[in-house]
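Since the structure comes first, as structure tokens, the remarks are kept for the end.
A single protein chain has been removed from this complex, and every other one stays in its place.
Chain IDs A, B and C follow the sequence of writing; residue 1 opens each chain.
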Amino acid sequence: MSVTAEQVRELLLVQAVNDALHAELARDPSVLVMGEDVGRAGGVFRATAGLLERFGPDRCIDTPLSEAGILGTAVGLCMEGWRPVCEMQYDAFSYPSLDQLITHVGRYRWRTRGAMEFPITIRMPYGGGVRAPELHDDSPETYYAHAPGIKVAVPSTPADAKGLLAAAIRDPDPVVVLEPKLVYRTARGPVPEGEHVVPLGRARVAREGGDATLVAWGAMVPLCERAAAALAGEASVGVLDLRTLKPLDEQAILAAATATGRVVVVQEAPRTCGIASEVAALLAERAILDLQGPVLRVTGYDVPYPYWQLEDAYMPSVARVTDAVRQLLAF
Amino acid sequence: MSVTAEQVRELLLVQAVNDALHAELARDPSVLVMGEDVGRAGGVFRATAGLLERFGPDRCIDTPLSEAGILGTAVGLCMEGWRPVCEMQYDAFSYPSLDQLITHVGRYRWRTRGAMEFPITIRMPYGGGVRAPELHDDSPETYYAHAPGIKVAVPSTPADAKGLLAAAIRDPDPVVVLEPKLVYRTARGPVPEGEHVVPLGRARVAREGGDATLVAWGAMVPLCERAAAALAGEASVGVLDLRTLKPLDEQAILAAATATGRVVVVQEAPRTCGIASEVAALLAERAILDLQGPVLRVTGYDVPYPYWQLEDAYMPSVARVTDAVRQLLAF
Amino acid sequence: MSVPPSSELPLLRVIGDADGAGDRSVTGLGDDALLALHRSLVLMRTYDERSVVYHRQGRVGTYAMFWGHEAIQVGAERALAERDWIFPSYRESAIGLLRGIPAATVLQWWRGHPSGWWDPRASRVASICVPIATHVPHAAGAAWGARLRGEDTVALVFFGDGATSEGAFHEGANFAAVMRAPLVLLCNNNQWAISTPVTAQTAAATLADKAVGYGMPAVRVDGTDVLAVFEAVRNAVSRARAGQGPTFVEALTYRAAPHGTADHPEAYIDPERVEEARRHECLGRFEGYLRRAGLLTDEVAESVRAEALAAMREAIAAAEAEPPGDVSLVFDHAYGVPPQALARDLAELRRIRGGT
Partner (left out) sequence: MSVPPSSELPLLRVIGDADGAGDRSVTGLGDDALLALHRSLVLMRTYDERSVVYHRQGRVGTYAMFWGHEAIQVGAERALAERDWIFPSYRESAIGLLRGIPAATVLQWWRGHPSGWWDPRASRVASICVPIATHVPHAAGAAWGARLRGEDTVALVFFGDGATSEGAFHEGANFAAVMRAPLVLLCNNNQWAISTPVTAQTAAATLADKAVGYGMPAVRVDGTDVLAVFEAVRNAVSRARAGQGPTFVEALTYRAAPHGTADHPEAYIDPERVEEARRHECLGRFEGYLRRAGLLTDEVAESVRAEALAAMREAIAAAEAEPPGDVSLVFDHAYGVPPQALARDLAELRRIRGGT
């Protein structure tokens, strides 16, 4: 896939999402956006602002309050040649659509033996740290990554927010794009204008470092960058931004293990069966001789996401990440 | 918890499930069974046979065809002091209830700050190999184990099928019990009569072995036993039956790694974010110096469960397991 | 729009009693069309009965029979244009036969052979839906999607009485109504969901009453009357095609056969009620109608049956002759751009299997 952009603008992450939607709807008349409050209101985070006005009510659709209905009708829309981009208003409010996702979205192409495509994009703000009421803070990547037939992407920068979303929309397969709401309006950076595509399945070295590697995605990437900076006097710590959680960029992860031999994986989601476990399992399976110590995981805990006054204790912090790195260096 | 049984009967695994339900409903008048076709029909696998006749329509309830309704009303039933045992007819048909499970069943106790209990048991036949139509073959443990506040148990023997189900029903927390339908009527063994409880969270050494350990659960346990037997001339291979997937019996897993240094984890579910990955991550984190080689995973693949004429290729087989062990021994 | 509760709706019938009292005719259906309907009914009946036999012989796996429900499928399919979508549940697994899908293909589905999975684009018959009611939103989406493209395609979705309790039914029906999707919601109310009677499924007087909550009209029709089903669905299809949105059609019948080959209804259904339903089954009723109209003779009936039987014999032979699917089919088609790991998995699997 090619990057045809010429110019670059400074955008917030959520603006980059909006930019991608404008670009993709303009590019391909079969792309449509649907979800709760995506039209008149332009999305509760304004990620879909301006789409209704520009593309009309057939391409930017305010749906009933019905997540299974959104994803289920999206399956049918694909059968009539549409490429639906479904917004789930928040992470935890996507759960009512899990049945459609697991039983149909990820299996229908296989069921037609490849005759039909289901190029559905499901995008949603996800993650904690935003001082929000209950169930506005989940990191649901495991539910999606485990489901057969589903791909999962998570940007951490505005440019990737645009490029991964464009890639997801163009991909022939269903892709869940999790947008780190914690940095929707704090991550600011250069974004190519016009069409911009970041291929799925390729991690990004966010920071070089020779002594240890932090593996992260979404809002944990800037956190890891801060942790690496905090460790600068002690060790050279790199940060690998996975960008796509399924398929994982195995080469990039294994290369990091070869280079540093010390890996800490950082995720917000509860620990059990997280992507952090998957990365650790990959290393235990394919890099055992490269490892200079254990693969450590700094994660959310196997409990409900807490009352927000306590969320900073739950979320991976610079202190927890640096502690893990120090343990590993001392191993 | 105590085992008060005096006598032992030979039962099939599904009969042991039925036995546990009879015993627990008799023991505790607040236990009730609910689900689709659990009453008049006695369950499509006859797991609930005789309950309606014996305990009446208030304790064995045929529900509407409504999995989210079953689990959602179970939450309310708990508030009125009931201990509901919910049957999901098949693995994949539990997905419509995932939203209730993730957002409420696992969080409500926390939400009341421990004031109220939600001792819901969710039991279902799961797994492949039974020559069934689509979506009668899933191994959904990841969706359950990842959800905060949820415990997961998987028996592989009739005695454990009874004992783990009894433990689940008595546990103050919601527990998902996955019953390996592949061996519902082939696993036969001694089952203590009367009350019989197998504590949650404790693995079982199904076979001793000093050179390598196979870690498995459900129908993969007898498979691993066959694989270990097939390797008998070459190596002494042990089998660890996890029995509870959340919480994991970390001690038992780490002890196996210490003892043999060579671990293969076998699961039917798709690979990404499976329990096999969790076990591997645990070893990579806490047993790195004990490992004599990589932690290998023999799993289902990240694709829809296949057409059943091809299911033997998808399912972990003795050949795949022995191949992994041999790789490990030669490492 | 407000809609009257359907318990006030009459039950639509075209075929009268055994003595012909009440026989009507349906506009637009000439003698040839009536005989074609008959052939379709026989084809479906034969497919179903043979599948049960093949199952007993171990040649077909678990199977969900539709004995006695053929009129719903045949009448509905006939009322659609070829370009219209059909969304079957497992109960209508063989509806593709009416759209040219070979019987061997459908047999392969129940035999678990990969060639049983067809291309829905070709026949406009969606894949068989196993999880109850989850295809209702798909049908709503396809109908709505066609309308968004400015086409006049209609979609029809089959589901059972039990399905109306699922959230997916509700969300799909509501979406269809809100989007004015050209959808026919065809509920086969055979009064049982495995062992659960419809009276334990809902407290509504009729399932057609569900339509009121979605602001869509409903019609109740005798599901053992192929002509009545045709007429009801044709009306619903015209409404849909004219942009007037979805219609709920409740086809009343009775499950006169087990739920599936593994089911034992003796445990929960009164055998006399089943016998009564079997006496009023749809093929016999329609044959009586045709005979009264002088359109069907014993010879014709016999030859239609023989033809269907021969086709089934050929179909099972063809299915059984097909070589088993290659192991690569475990991995193929799940993704358009597959994760790299799958190729490695396949290679490893082939190595372990000694190359096959």
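Operating definition for what follows: a contact is a pair of C-beta atoms (placed from the backbone, for glycine too) under 8 Å apart; a residue touches a chain by one contact, two chains touch by 3 or more.
This is a predicted model, so every value here is computed, not measured.
Chemist: Any idea which chains on screen the missing one touches?
Modeler: Taking every chain of the complex into account, the missing one touches A, B, C.
Chemist: Looking at B:91, B:138 or B:171, which residue reaches the missing chain?
Modeler: B:171
Chemist: Given that one chain is not shown, which residue among B:90, B:108, B:126 or B:184 touches it?
Modeler: Considering all chains, including the one not shown, the answer is B:108.
Chemist: Where does subunit B touch the missing chain, residue by residue?
Modeler: Listed in rising order, the touching residues are 32, 58, 63-64, 66, 68-69, 71-82, 96, 99-100, 103-104, 106-117, 119, 148-149, 151, 171-173, 200-201, 246-247, 250.
Chemist: Touching the absent chain: which residues on subunit A qualify?
Modeler: Subunit A touches the chain not shown through residues 36-37, 39-42, 44, 62-69, 92-93, 95-96, 131-136, 271, 301-304, 306-311, 313-314, 317, 319-320, 323.
Chemist: Tell me where the left-out chain touches subunit C, residue by residue.
Modeler: Where subunit C meets the chain not shown: residues 1-5, 7-8, 165-171, 174, 177-178, 180, 200-206, 209-216, 245.
The rule is short, and it goes like this: only the chains that are shown with their structure count from here on.
Chemist: Going by C-alpha centres, which chain would you call the most central?
Modeler: Per-chain C-alpha centroids ranked by distance to the global centroid put B first.
Chemist: How many angstrom between the C-alpha centroids of subunit C and subunit B?
Modeler: 36
Chemist: For subunit A, what residues touch not just one other chain but two or more?
Modeler: Answer for subunit A, listing residues that touch two or more other chains: 96, 99, 103, 106-107, 110-111, 148-149, 246.
Chemist: Quick check on subunit C: which residues sit in contact with 2+ other chains?
Modeler: 114, 117, 131, 134, 167-168, 334, 339, 341
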